[in-house]
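So that we are looking at the same thing, I have put the structure below in structure tokens.
Missing here: one protein chain of the complex. Every other protein chain is in place.
Note that the chains are named A, B and C in the order they appear, and that numbering of residues resets to 1 at the start of each chain.
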Amino acid sequence: MVSDPTSEILVDLNCDLGEGYGVWRLTDDHALLTMVSSANIACGFHAGDASIMREMCHYAVANNVRIGAHVGYQDLAGFGRREWGGEVARLAADILYQLGALAAIAQAEGGEVSYVKPHGALYHQALTNREIAEAVVTATRALHSELAMMVMTPSVLATVATEQGVRVIVEAFADRAYASSAALLPRVQPGAVISDAESVANRALDLALGQPITDIKGRSFTLHPDSVCIHSDTPNAVAIVEATHQKLRAHGVQVTSQRTTRPQ
Amino acid sequence: MVSDPTSEILVDLNCDLGEGYGVWRLTDDHALLTMVSSANIACGFHAGDASIMREMCHYAVANNVRIGAHVGYQDLAGFGRREWGGEVARLAADILYQLGALAAIAQAEGGEVSYVKPHGALYHQALTNREIAEAVVTATRALHSELAMMVMTPSVLATVATEQGVRVIVEAFADRAYASSAALLPRVQPGAVISDAESVANRALDLALGQPITDIKGRSFTLHPDSVCIHSDTPNAVAIVEATHQKLRAHGVQVTSQRTTRPQ
Amino acid sequence: MVSDPTSEILVDLNCDLGEGYGVWRLTDDHALLTMVSSANIACGFHAGDASIMREMCHYAVANNVRIGAHVGYQDLAGFGRREWGGEVARLAADILYQLGALAAIAQAEGGEVSYVKPHGALYHQALTNREIAEAVVTATRALHSELAMMVMTPSVLATVATEQGVRVIVEAFADRAYASSAALLPRVQPGAVISDAESVANRALDLALGQPITDIKGRSFTLHPDSVCIHSDTPNAVAIVEATHQKLRAHGVQVTSQRTTRPQ
Partner (left out) sequence: MVSDPTSEILVDLNCDLGEGYGVWRLTDDHALLTMVSSANIACGFHAGDASIMREMCHYAVANNVRIGAHVGYQDLAGFGRREWGGEVARLAADILYQLGALAAIAQAEGGEVSYVKPHGALYHQALTNREIAEAVVTATRALHSELAMMVMTPSVLATVATEQGVRVIVEAFADRAYASSAALLPRVQPGAVISDAESVANRALDLALGQPITDIKGRSFTLHPDSVCIHSDTPNAVAIVEATHQKLRAHGVQVTSQRTTRPQ
């Protein structure tokens, strides 16, 4: 199962970064940027501001970390976790606004935005709501025809992206319990967030190696993600990502945003 | 003085547009977009939101109106008219954020951002404060090397732009009193805003033709602007711009954002 | 049915006022304050700011207009018309915050807050959602035990208010079509908003006199409101309220926030 030197296993590790605002910070973004290979950078609507975005892009470029636009609902007070009750036409414009803002800042720092990953309630609503998924995909394509969409599958968002010719970066979650192979356990339910570093690291390794993991009811299933997500807003996020990073390397898995050779 | 058919006088007419937010509007943007040749579109910091920006870009493209980024301080409550007491490093990022957002939206509507014009207190502070002027110019160049800067001269902002290779679109104000040939009378002083449509139209014509105008003390001076600005936040802005538009055409002056042949 | 000189009919007329923000205004608040008897003053969350609130309270006191707190969701971008997807515990605190802010400003201007009327999506959700209605009522009682609740009936909000000992000011809408005697036609449906001044005035008179009105399907029903609401965000709101005011007086109905003698 361990990789041999001639066919190394590669996995992308993504984290939500830059989710502060003004004087506030949610995690140690700098430490995380030395370990992840993809940074989902908040774009100022649910979190993040122009200065934080610039700082994140600067360090992402310096650490060769892929830049993603972590777009959300305009809701600093609710951190983008409140569902949208507005017009979808306005939503598409809001997303495009965020994408353009990050693209300009990334470019000024010598980088570029490679993918889009919705945040919070926008992510969850786009998994199942076609109208919202279309707003996300339409805005994504409007910015740049090469932009990819990072999202779990199966999902309406992944389907719409594929339909419209947007490449999907399939992600799986190492620190969230699954209700089934196709859905996360809602965050408010007990056991939804896995906070033990060793458990997350093991789960990330299984996901990277194409090994089965189990859902909340103990049922086994296998995912083949392009990218493994670890949340950055848990209190010990840095320790979790460190443990994961070490575990992966100890098993010969390289953390990189280059396209992986997925073990099937 | 009137143009002859073989050497038509051209003048650019610019207005601040899209300065609403959510349900609020400040003027009849649609009517103005049928008459001006350059639209300074608010970018969400002092006014404007993503949906309004998209609507403005859509109609600007439809009316063949040049798109400018009307960037401002992050101050919806004060309409960007309050002076900045923050760090200039943050300011440059804030401006870049706005430019990128508008650029993405303009592109999605089939247009592009051609120039930058600062708003309110940012405009006024950049006229004299080199550090602030540099933040504006640096952000402008970071977005696109061909972006121009619209500003009155002489001014520190025009100087810094020129030093850094950014083309300056020199503007003059048809509806504001001048304290001298080089400075506007502050908005709070009596007589600062000219609200009589006929007076504004005559002044715009003089500016377009390279004829002298007078300052608040009656001293005569001649400006040679590339663009004439009329404010859109006066109660009768639409009537003023209509009167100006008619007056200019009646005297053979064409309103266009194409480079003018300036009568010297 | 028409009032005789010895027992004059009284009706309260309420409008949403102060729904601007910074430089923006939605209507001519000053003109409306000379005609209505109750002012629902926006408290800064969906619209309004401290300076506008102070101005509204000042003119309300000067015109002997009753002051109500028009509380809403924290959503300037969406004018409080987007449904709430957040925690109800946070909502109660948000409402209390708004009530306290207006109470302090009203007091500084020599007035006082007499009632609470929720705005937009908060109003609509509180009509049917008990948890949200309880948040509104709890916050209302926490400010002042004598505060009343202005709302249409039958509704969950009116029921909860009554259960908790909060007096209900029953309102009806003169400028909105009813789907039935108990529900408005949603604003997005054709015919939902009545914008003809004469029609609104007649409807207001019928409501004041206890005469039947008809719903969108032509079915007749009779309401006995304590207060008649006319919206202030229609383009001709001032003309509508003027016509209504004249019509009422011409029929001997006095516009006042004093408790009405309701014709049954």
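Definition applied: a contact is a pair of C-beta atoms (placed from the backbone, for glycine too) under 8 Å apart; a residue touches a chain by one contact, two chains touch by 3 or more.
The shown structure was predicted, so the numbers you read here are calculated from the model rather than taken from an experiment.
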Omitted-chain contact residue, chosen from C:A101, C:A161 or C:L185: C:A101
Which residue of B:E83, B:E112, B:D215 or B:E242 touches the chain not shown here: B:E83
Touching residues on subunit B - with respect to the absent chain: 74, 77-78, 81-86, 121
On subunit A, residues whose C-beta touches the chain left out of the figure: 20-26, 47, 49, 76-79, 233
Subunit C residues that touch the omitted chain in the full complex: 44, 49-51, 53-54, 89-90, 93-94, 96-105, 107-108, 139, 142-143
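We take it that only the chains that are shown with their structure count from here on.
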Rounded Å distance, subunit A centre to subunit B centre (Cα mean): 41
Residues of subunit B whose C-beta touches two or more other chains: 49
